[in-house]
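A short worksheet on the structure shown next.
Only one protein chain is missing from this complex, and each of the others stays in its spot.
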Amino acid sequence: MKKNRLWRPVVAVASLAAAAAALSGCSGFGASTGNAGSKVTITFLVQNDQATTTRAKQLIAGFEKKNPDITVKLDTQPAGTQGDNLMKTKLSTKTMDNVFYYNSGSLFQALNPKTSMVDLSDESWVKDLDKNFKQVVSVDGKVYGAPLGTSFAGGILYNKAIYNKLGLSIPTTWDEFIANSKKIAASDPGVTPILQSYGDTWTSQLLVLGDFANINKQDPNWADNYTNNKGDAKYVNEPAFEGFQHTADIHTSGLVNKDFASMTNAQAMDALATGKAAQYPMLTASIATVQQDNADKVNDIGVFAIPATTAADTSLTLWEPNGVYIASTTTGDKLAAAKKFVAFLNSPDGCEIQNTTGAVAGPYVDSVCKAPSDAPALVADIQKYIDDDKASPALEFLSPIKGPNLETILIGVGSGTTSPQVGAQQYDQDVKAQAQQLGIKGW
Amino acid sequence: MSAPTAAARRPFTVRRFARKYLLGAVAILVSIVVFLVPFVFVLLQASKNPREAGLMQFALPAQSQFWRNFAEVIQTNNFQLLAAFINSIALTVVSVAIMVVFSAMVGYLLQRRRSRLNPVVNFFVLAGLIAPPAVVPTIWVLQRLGIFDTLPGMILIEATFGLSFAILLFRAFVATIPRELDEAAIIDGAGAMRLFFGVILPLLRPVIVTVIVVQAVAVFNDFTGPLYFLPGSDNPTVQLTLYNFQSQSVSQNNLLFMNILLITIPPLIMYIFFNRQIVAGMTSGAVKG
């Protein structure tokens, strides 16, 4: 029964720790941040992927240079749905950073802006905003956010070299798109006509979400009716059913890659850039992957709108950039400093930094900012649709309701295990559950 | 297991040789396929460039950039990983220490003293394993105590979340310590404290090591806890650094795998160290077979 040496340090450390914890628990207030002199410190929260943090750091450096009496401290947190919940938790427990970066549109609405954020309607930069963007960061006519980054589009990314070689023209109807794809398949069996990448489940939604501009063109009231459960604005009915049908079509016609079930977004972008595949329904924001991995091929990739049944309806679906907001817990000197910081982001200096650090995947939504001349070629493709008035924001900017199971359901449809009709039905049910949880009237 | 044990007592026979070396060799071969191939994959990914790593293939990189990736991961966010190592290690050591002592006391009492309280305590232990922690109300409690977003607060949370698991193990293993020892200690005039800390706890060494190893890994690898209860960037923990390299639009799998590799090293060192403790415990009781 020798006493061994193991437990003694264990006990010692434990009692010390318990004492330390108890002490710090009692002392409560902790370190009060004494503001030496007139120097103000504010915090800025962004998602912690490298591209976002790099840009944020550069912006902070630029801002601090111009405002030496203000210090901005960068905080980071995960993105994605995990991040959505974290945002809500921080706002509802009043522990949010002074300034934070987050989605616009329905996700912004879910943060309860009226009580959790500062009204920025009277700031000078508001007049420069694009009207579509202003709408997606506003509640009851009050603006709460400034843009950071560019808008982007969801459509068919395509390899221009392959299109040129085969003499194909941009399809404006779904039938033309399928015909093009068949020509590609016939010309070279080594080239995949259409890519799908269910290895990253979110990518399955493009043919439905990216089809919204076409729906909107056919029925401008669709989004309102959908939100209010009015009329036949359901996914089982046309025109919205189209997206489910298309997702099934490309699978049954055998035009997609064999490894669609496991391919990831990065692998698909690689195949598209290197000419192993010709077309990929995707967000233009994914061009950042090509800039990193196949920089010399960036301008080989273009984008066109997901074709509707008739050419007149075909239009491009746009995603608005994320916004920068100020938490309502920010007051006094910190509020003034935070407002200055937000204003800086969309000043000429701020835009310059945005251009050099962030991936440009579409036009800016602020008239002060201009895309650089060396922006990826697909930015010009997007601009053309906007200039021709053949573009509209995605559904998530016009309605708070998006069923959480869309990507799962569409993988079933796109793999042939669920018929498009059943898939659309399942999704309508999912939408209903979401609307009820949000407490929206009429459901 | 088919070799007769009688043979094992003789110093060196063909069977004993076969058992020791052939079985060992077979086990090592199997382990290479089952356990080392995934590990090698992690190593390969960590030495690729972003494009190759994004393709996720089991192939050698065209040109290894292991050290470049290493440097890049270390330097990300002003050496955040190093700060995270320090925080995570402090968090792990202290919370596991609290957990071990507190739950050993409960497990010991549960096993030794049969009372009407036992079923209630047993239920709470089980409930602690089954019920998922509630995030927002826990934050309220921490805020009320003034320890939200502090390392001490996080330590207490981790210690609490690990209690049930540790109590279960201690309760099971106290049963293997004969009660005669308690009696002998009492006859020697020991009190409750000396009996527990001086007699019982040292005998629980194999379990203590087990609890330390398993719970240290659990705390060190906990992701959601620090995410919600320690959100400020002043106190990063290692699991949160993984998120630096995961983004929807840009794949940085090479750096992600390098990060995975690096944050696996401290628990590995800890395990190798404590593994010796287990072996020591075994040799002091003489090895079977």
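A few remarks follow.
Per-chain numbering from 1; labels A and B assigned in written order.
Note that a residue touches a chain if its C-beta (ideal position, glycine included) is under 8 Å from a C-beta of that chain, and two chains touch if they have at least 3 such contacts.
Convention: contacts and distances are computed from a predicted model.
Per the UniProt record, the absent chain's protein name among "Sugar ABC transporter permease", "Peptidase M42 family protein", "Serine/threonine protein kinase PrkT" or "NADH-quinone oxidoreductase subunit N" is "Sugar ABC transporter permease". Touch with the hidden chain on the side of chain A covers residues 18, 81-82, 84-85, 88-89, 91-92, 110, 112, 115-116, 198-199, 201, 258-259, 261-262, 404-405, 407-409, 411-412, 415, 417-418, 426, 429-430, 433-434, 436-439.
Along chain B, the points of touch with the absent chain fall at residues 1-6, 8-9, 19-21, 23-25, 27-28, 31, 34-39, 41-42, 45, 55-58, 98, 101-103, 105-106, 108-109, 112-114, 117, 121-124, 126-134, 136-138, 140-142, 156-157, 159-161, 163, 165, 167-169, 172-173, 175-176, 179-180, 182-183, 186-187, 189, 191-192, 195-196, 206-207, 209-210, 213-214, 217, 221, 223, 239, 242, 246, 253, 256-257, 260, 263-264, 267-268, 271-272, 275, 278-279, 281-282, 285-289.
Note that only the chains that are shown with their structure count from here on.
Rounded to whole angstrom, the centroid-to-centroid distance between chain A and chain B, based on C-alpha atoms, equals 37 Å. The touching residues of chain A, when paired with chain B in their complex, are 1-4, 6-7, 10-11, 13-15, 17-18, 20-21, 24-25, 27-30, 47-53, 73-80, 82, 86, 89-90, 92-93, 95, 202, 264-267, 270, 283, 285-286, 288-289, 292-294, 359. Against chain A, in their complex, chain B makes its touches with residues 50-51, 54-56, 76-77, 93-95, 97-98, 100-102, 135-136, 139-140, 143, 145-150, 152-153, 155-156, 181, 197-199, 201-203, 205, 208-209, 212, 227-228, 231-233, 240, 243-253, 255, 277, 284.
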